[in-house]
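The structure that follows is given in the form of structure tokens.
Removed: one protein chain of the complex. Kept in place: all other protein chains.
Which chain is which? They are A and B, in the order written, and residues in each are numbered from 1.
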Amino acid sequence: MRISPTDVAQVMTLLHDDPEFRFLILSDLCGVDTGSVMQVVYHLWSDATPDWLRVIVDGLPREDPRAPSVTFLWNGAEWAEREAYDMFGIIFEGNRDLRRIYMPPDYQSFPLRKDFLLADDAARSPGQGVRHMEQTFQPAEYRRTPVLRQGLGSDAGHMAPGIQTAELASGEDPAR
Amino acid sequence: MTTEQTVRSLDDPDLFVETPGTIYDAIPPLPPRTEREAEFYTMRDGEMLINLGPQHPSTHGVLRVVLKIDGERVVDLDPVLGYLHRGVEKICENGDWHHAISNCDPLEYIAAMFSEAMPVMVAEKLLDLGVPRRAEYIRVLAWELNRISSHALFVGWLALDLGGLTPILYGFIERDEIVEMLAALTGQRLLFNYLRIGGVNGDLNHDFLSRLGDWMGNALKRIEDQQKLLNSNEIFVARTRGLGVIDRDLARRTLLSGPVLRATGIPYDVRRAHPYSVYPELEFTIPTREEGDSYARYLLHLDEIKQSIHIIDQVLHRMPDGPVMAKVPRLMRVPPGRAYVSIESPRGQYSAYGMSDGSDQPFRLRIHDPSFFNLQAVGLLMPGNLVADTMAIMASVDPIMGGVDK
Partner (left out) sequence: MSIITRPWGRLTLAGKIMLPLVALLVLLTVLLLVGFASGALPFLLGLGGQLVGDNIDIARFAAAATALLLFTVPTAFVIILMEMKLIAFVNLRVGPNRQGPWGILSSTLHGFKVLAKEDFTPTGVDVPVFTLAPVVTYLGAVMTIMVIPFAPGLFGLDMNIALLYFFAVAGLGVIGLMMAGWSSFNKYSLLGGLRAAAGIISYEIPLILAVVGVVMLAGTMSLNQIVANQAGTFADWYVFQQPLGLIIFFIAAAAETGRTPFDLNEADSEIVAGFATEYSGMRFGFFFFAEYVNLFIMSALTTTLFLGGWNAPLDAQPVLDFFNVTLNTALDPGALGMGLLFLVALGPPLLILLFTLPIWMLKSDWSFLKSLVVGFLLFNLVVMLFVGIWAYMTFPFVAGLFWFMAKTFTLVALFVIMRGTLPRVRMDQLMGFAWKWLISAALLNLLITAAAIVVLRDPSMPWN
């Protein structure tokens, strides 16, 4: 089930409260970077059905991903949203404690984004060091791709370029 | 000709950051970043902050908790995670699916057989791969043994955090026997790296079976004997009963799972709610308790040990013959798609959400660790209790920092 970010609160409230669905337990909440857009994926559990319900909030822009928080239904989602913010930079509006949870507080970039490069990641990833969900795997291209080193400066290698410029432009942490 | 100095000396005054404030300041002088942080660092009269961890005898690893206390009473607390963060999800994206098994192994290092199952089961679901029945039975056998070894440690830890020295060593007797047994099966004592996509690595051997037979003979009796040390101990019962009570509503809202959830009376066990592997063929009950306090959690763990022994008994009687590994190619191209799998680990629902783009590497492998969510509930239970009870509550929820910090 794919929904847009504006519908999250409405859909989740319906799924949680409606006696027909009764999806009382949020099994998991995670962020996904497909390379072109950001997604937030929820897995819900109900005692009415043995299957999982997967709700994908699709189409968050990579530059400024924003989604409403579900902490008003499950306050346990607070840390999961903090983790998604920490790893992907997705800002959950309504979460009252949206700090970094794993990385140090003065950390600038978001590690699980696809444009965040590790040293050995750049050497093996095809095409500009960014793997897109839509990009099919082509071994021939993989062999042809030169080893990417230009993305790794001497000190700014772990800094995602897009994020850095965005923050410099606005002059503050997007969380605040 | 001058050479540009790239490495600067640590004595360089430009590198020295002048931190505002002194060591005598009660509150860190940084401005608060969120509403919650501002609330936490607003101190009323008589309150002080105390820092537990990340090197503290009883925070079970490298958890750091900032407690706001008023005398001995905890007013509020702020857990600080990330001291064991290794970026396992990112590492998994850069290795292939087989690497992910050994990368996920140290997540739940007390019960590694569960966390290493995650990439395996995601890949199997994406490949739509049938696992041989003997391999499934061996997996269940290994899982339940590992569950007992984990629960045996839980009992010891709870007592150790309450100040009892002995039960942890009794718990380690059981754990050591099981771990030796699994070492005979897998070659490792702690991080087994035993499950494979499409089966398991190696069949049961004689050493494992003889050790298992020796242990099964008197396991139940010995565990029951050891329980008497704590069950009939007035101080232990007084310390744990009525402490850290979680009601059903709170449990659902804070996304709890595992023994912490079942101690509140909700019979949610992934082995029954979403049957996987061969659990539908096995007979076992899901023990629940109504009280939801630390003592109920302790008793529930003991009940689960008994159920696990019961399952192992059935598995040994029903073990089919056949191969332990499906025919899979060595370089595995997992078809594109998304899959979500979930199993019941000793600490609750361990689930993984995997995405594949058709290459041999996971596009995204999200690990959901139950300790992470259970630990979050600790923050809601603590206020109002004494400092000593923070340990009892934290130990009864039993977080494993390897999984919490990923």
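The rule we apply is simple: contacts are C-beta pairs under 8 Å (C-beta built on N, C-alpha and C of every residue); 3 or more make two chains touch, one makes a residue touch a chain.
What you see is a predicted model, and the numbers here were worked out from it, not measured in a lab.
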Chains in view touching the one left out: B
Options B:75, B:92 or B:160, residue touching the unrepresented chain: B:160
Candidate in contact with the missing chain, chosen from B:190, B:216 or B:235: B:235
Hidden partner chain, touching residue among B:36, B:56, B:189 or B:248: B:56
Subunit B residues touching the omitted chain (full complex): 23-24, 48, 50-51, 56-58, 72, 159-166, 169-170, 173, 229, 233, 235-236, 238-239, 386-391
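What we mean here is this: only the chains that are shown with their structure count from here on.
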Residues of subunit A that touch subunit B when the two form their complex: 24-28, 30, 32-33, 41, 43, 45, 47, 50, 52, 54, 73-80, 83, 87, 96-105, 111-112, 116, 118, 120-121, 124, 131, 133, 135-137, 154, 173, 175-176
Residues on subunit B engaged by subunit A in the complex (per definition of touch): 6, 30, 33-37, 81-82, 85, 87, 89-90, 94, 252-256, 268, 273-275, 333, 338, 340, 342, 349, 351, 353, 355, 357-359, 363-364, 366, 368, 372-373, 376-377, 380, 405-406
